[in-house]
Structure formats: C-alpha cells, structure tokens
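If you scroll down you'll find the structure; I have some questions about it.
With one protein chain withheld, the remaining protein chains of the complex are depicted in position.
Right after this comes subunit A.
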C-alpha cells in the first residue's frame, strides 16, 4: 500500500521533474536490449555462420603476421596433399581448377624497357647477336661481339659467347671434368643435372648481378621448402563422427624446389589486376579421382624463410624433375602428350603455392584479398629440357563463400620444354640452343621498373 501511494506520489513527481527540465529526452540513445544474433554454441546453420564470422574477425584483428598464420592454420582436418611433381594424367587441368588459374601459352608480353640512357642499358636491344631475331645482324657478328657501350660509365653489352661459355663450362664441369662415382640407383638426377643446375644458376646470377641490382640484393636458397594451405569448394563429409556435414575442401602443397632466388622488392605486374585472359577449367569430379589422397597434419604456410627475412618476395624458382618422371618412361608407356603436362602441373602448383605464401606473409588471406598482384617465375627442367613459367597471383579468395562474387583469376604463362643442348661428348657440348639460355637470362634480369 505504501508502495502504491508512493507511486501515485511519484507520478505527479515525474511530471514535476519533467516540467523543471523541459524537452530533455530520458530514454538512452542506443537500443535498450543487446542485438539479437544467432547463438555461438547451438547446432544450427546460423550459429555456424556466426562462429565463422567470429573466427574471421579474430584473424583480421591479429597483431602480427605470424599470429595471423598461426590462427589461419590452427584447425587441423584431413586435407588433400597436392604434389607439384606428379605422374597423374592431365594433372595440370585439375590443378588449374583447384587454384583458379588461366594458362596462357608462351611468355608474357614484355613491357617496353626505357631507352638506353646514360647509366641504364637495354639488355634486350643490346644482346648482340640475338639468335633468331634478325638474320643480317647475326651474320655480321657471329661470336663474342662486344659492342662498345654508348656513353662513358655504361657497362658493355653482354655477349652471347660469354653466356654460352659460362653455361657450357658448368655443364662440362659436372658431367665430364669432375671425377665422380657411378650414380646411385634411380638417383641419376642428383648425380649430374642437379649440380649442373646449381652451378649454372649461381654463376649466371653472379655474372648478371652487375646489371640487375635486384639480383645483387637477392638471397639464394638451396633445396628450400615451400608450403601453402588453402580451401576451395565444398563437399559433404563421407564417414566418421562428422558424417553429413558440409565442409570446405582443404588442400596443402609441400614443395621442395631445387633452387630459389628471393628478393627484397616485388616483381612488377605483367597485366592489370582484373584482366581476364581465358577460362578456368571446371571439373565435376571429386579431387580424389585425380588421384589425390587425404592426410591430416600441420597446416604450414612457408616461402622458404620466416616472416622476419627482408627478402620476402620471390623472384625465380628452379625445379628438377625426378627420375620417376623422365621422358623415356612416358615414351615407353605411350603417353607422349603427358610429358608437357608434367612440366605445366609442376609450374602451376609450385608457383601458386609460392606466390600465395608470399601474399600471406604480407597479411593478405582469403577474406582479405590481395590489393596488388604477386608475380614470380619458375624454370622446370630435367637437366636437358627447360620449360619456363611466369605466374601472376590476382586473387587468394578461393573458398566457397568468397569465390561467389570474385571475377579475378590467377594467370600462368608457360612454354613447352625445349632442349638446352643435344649431347655432351669428349669435352664438347654439341647442339647448344641459345634461345633457351636467352630466356633464362631474361628471367634472371627481370626487375621492378624503378631499378
């Protein structure tokens, strides 16, 4: 009763208060109740999406890149192991569909280099003589024609003879001059082509470092490790205690290139970010039909060295095909068209893993897509035949939700494999192919436009 009386007294009191403070709104500015959202722990689709959102926010808000990578790969589930060097038939079509890559045959169009100013030289124009370019020039200056540099202070143009002699020396050193034991069974590649590739790349890189300041600041890794983990597409879990749930399809690439060059500055983009140069193949089968097998282990993302390394962008990778995938084996089994597939699948998978890992080291991931394209190059060889690849990563958003409104595609330019030489006998290299060496030198000289 006293309460009723108090309330009756209060009501005129309230009006009395409102008369003294006219026009002051009493309810608080925001809503009275917390927002109505799905629960976190319920077994419902809304709860699952809320949990996913919370996870995405956690990764977005991570302080350092290492923390981001740790959270990104925290949950371990069975995933498909994608091997870049594989004997699977038509593997490059499957890999293109997993990584949303467009394959463009041939090499990317080279942007016009700035004209030879006082200090700079145009290695393209100055490569005298360029074989296959202009016959009269080649006829005039067959061998080591060191045309004098334009102005004082400019380095002389490189001559094909010098490069050729470097390459031939490396080849002869490994195959002929150095006394080695017989190669181990099925380890032919470690005996001669492996050391030859190491020698060739290290001497060429050192030789060209005067011309390409990016190479002068580069870091050479022997037998590094490159890993990348991503989701693409969705599937229904087949058996086990999680049977029936819709899960993203997880992939992991663990790659060991023979040699790689990492640089502190990024290579320039080849085409703009949103360009569309072809179609990505769509494959209706499950990835396990390739064949691809699942395993559950640590989700690693690694470019060859940790995040603290200043050389965090990639320049060129060199891959050596193992004995299992040599050409004679394919020819014997009448699968000649698969020879090129081996080179292509190796190039696409390795380069995708490398560029995507570089992008993750800069803080991008599938929810935070790249704002600039990441470009890297690779050379796949079996010791004699060389195939060149250039990859531009335009998008990391390959998961089922993010791929819906994503028009961007990754692009890979690739050539067929060509032999560098015909045969080595008696201390002579017969049938040396200058074009392949030229392409290799062009790869090594690639650098950002400012330098």
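Just so we're on the same page, a residue touches a chain if its C-beta (ideal position, glycine included) is under 8 Å from a C-beta of that chain, and two chains touch if they have at least 3 such contacts; residues count from 1.
The working rule: contacts and distances are computed from a predicted model.
Colleague: If you look up the hidden chain in UniProt, what protein name do you find among "TRUB2 synthase", "Trafficking protein particle complex subunit 2-like", "Large ribosomal subunit protein mL37" or "Aladin seven-bladed propeller domain-containing protein"?
Modeller: In UniProt, the chain excluded from the picture bears the name "Large ribosomal subunit protein mL37".
Colleague: For the chain left off this view, which of A:77, A:110 or A:306 is in contact with it?
Modeller: Once the missing chain is taken into account, the touching residue is A:306.
Colleague: Would you mind spotting which of A:195, A:268 or A:363 touches the chain that isn't drawn?
Modeller: The missing chain is touched by A:195.
Colleague: Check the options A:166, A:237, A:277 or A:445 and report the residue that touches the missing chain.
Modeller: The single option touching the absent chain is A:166.
Colleague: Give the residue, chosen from A:220, A:237, A:277 or A:445, that touches the chain omitted from the document.
Modeller: Considering the complete complex, A:220 is the one touching the chain left out.
Colleague: Residues on subunit A that touch the omitted chain in the whole complex?
Modeller: These residues of subunit A touch the chain that is not shown: 166, 169-170, 173, 176-180, 195, 199, 202-203, 205-207, 209-211, 215-222, 224-225, 227, 300, 302, 305-306, 308-311, 427.
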